[in-house]
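For this view, one protein chain was removed and the others were kept in their places.
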Amino acid sequence: MKYDSAKFVVALDLIGIFVFAVEGAMAAIDANLDLLGLMVLAFSTALAGGIIRDVLIGAAPPAALRDWRYAATAFAGAALVFGWDDFVRQIPYADLMVADAAGLGLFAVAGTGKALNYNMPPFIAILLGGITGVGGGTVRDILLSRVPTVLWSDVYATAALAGAAIMVAGLKLRLPPAFMTVVGAVACFLLRVVSVWRHWSLPRVAH
Amino acid sequence: MKYDSAKFVVALDLIGIFVFAVEGAMAAIDANLDLLGLMVLAFSTALAGGIIRDVLIGAAPPAALRDWRYAATAFAGAALVFGWDDFVRQIPYADLMVADAAGLGLFAVAGTGKALNYNMPPFIAILLGGITGVGGGTVRDILLSRVPTVLWSDVYATAALAGAAIMVAGLKLRLPPAFMTVVGAVACFLLRVVSVWRHWSLPRVAH
Partner (left out) sequence: MKYDSAKFVVALDLIGIFVFAVEGAMAAIDANLDLLGLMVLAFSTALAGGIIRDVLIGAAPPAALRDWRYAATAFAGAALVFGWDDFVRQIPYADLMVADAAGLGLFAVAGTGKALNYNMPPFIAILLGGITGVGGGTVRDILLSRVPTVLWSDVYATAALAGAAIMVAGLKLRLPPAFMTVVGAVACFLLRVVSVWRHWSLPRVAH
């Protein structure tokens, strides 16, 4: 299944990277890391998902390392938090959550589209969309020696997978790629935001 | 050193994946993860070893992502545990351990064989057989924020390395590949089972 990535997704990518980098840098401060740790967490949270995807689909060197602007954008997010932590902390949680949900949707569809371009099977492309969305936060949590939040809390990876699945389903039905990219990203975004608003969580087996 | 992988190893692979996925899903429940976490742990425990091996030998995209049946088998194991946890918990520990030992033996020889096919040096192919066998459990433990069991307990990776080494030694002596594959897997299986039965452990330096 071939997929023509829309140029505007690439541009929006940098916005998602900035948002995720800011969140990674804030987590670094909460964990009392130093400036180097803050930069590493900003970089990892923003770019590790895409790097893991690219390594897995055989697209090494990853896009995030071919082009210095990705890393520069992540470090710009780190610099904002390092220099103006007080300002960043004043941003309401709801605003950060909404920006994060937008980034998640963008990463999910961008990741799915790239996986399809590399001829991955549709089912695997959906998984890779999910990994692109949540891989950065997972690496951040591993570096902080925590069980990744995505494994036990909230409807987060599920939203990314749902957006990716909707996009792939639409492409299977030969709907226009640009249209399905937007639909998939919006679906992920809405599912994420509504799930936070309504306090949804996934089922678990009691033990 | 060239090695012709026997078709039946590929088929048995899926059985090993199912067993490892069941164990990963059970560990997810013990750690109070949600359904998404259960699926991720089943997937990782079953497939991360082979994925790491394939990335390291330059065989990206990994087999586990080229063919949707690998992931589907892992998720089938996850579904079994999620839907019938009570049933799975009734399986005696000894049965699970024996099934796991069989999976370990299969993964070790399959991993070693694939590494040899990709022209890795024999000594490195043995290490990659070990990584294929224990990589999934290691990633599972890292995701659960634990020191991987394989690093401090039991004779587990050692059994995988021994089976891989016996297989490579036999191939060096020009014994038939299919025969040495079986011998290596059985050697790993027996060493693992006997070591649990006799409570063997590796030496360590007192500190």
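Think of it as A and B in the order they're written, each chain with its own count starting at 1.
The criterion applied here is as follows: contacts are C-beta pairs under 8 Å (C-beta built on N, C-alpha and C of every residue); 3 or more make two chains touch, one makes a residue touch a chain.
This one's a predicted model, so the numbers in the text were calculated from it and none came from an experiment.
Chemist: May I ask which residue of B:I57, B:V81 or B:A165 touches the chain that does not appear here?
Modeler: B:I57
Chemist: Even though one chain is hidden, which residues of subunit B still touch it in the full complex?
Modeler: Interface residues of subunit B facing the absent chain: 55-58, 60, 118, 120-121, 123-124, 127-128, 138, 142, 145-148, 150-153, 156-158, 201-205, 207.
Chemist: Which parts of subunit A face the unshown chain closely enough to count as touching?
Modeler: Against the missing chain, subunit A presents residues 28-38, 40-41, 51, 55, 60-62, 65-68, 71-72, 81-82, 85, 142-145.
In this section, only the chains that are shown with their structure count from here on.
Chemist: In angstrom, rounded to a whole number, how far apart do the mean CA points of subunit A and subunit B lie?
Modeler: Centres of subunit A and subunit B (C-alpha means) sit 30 Å apart.
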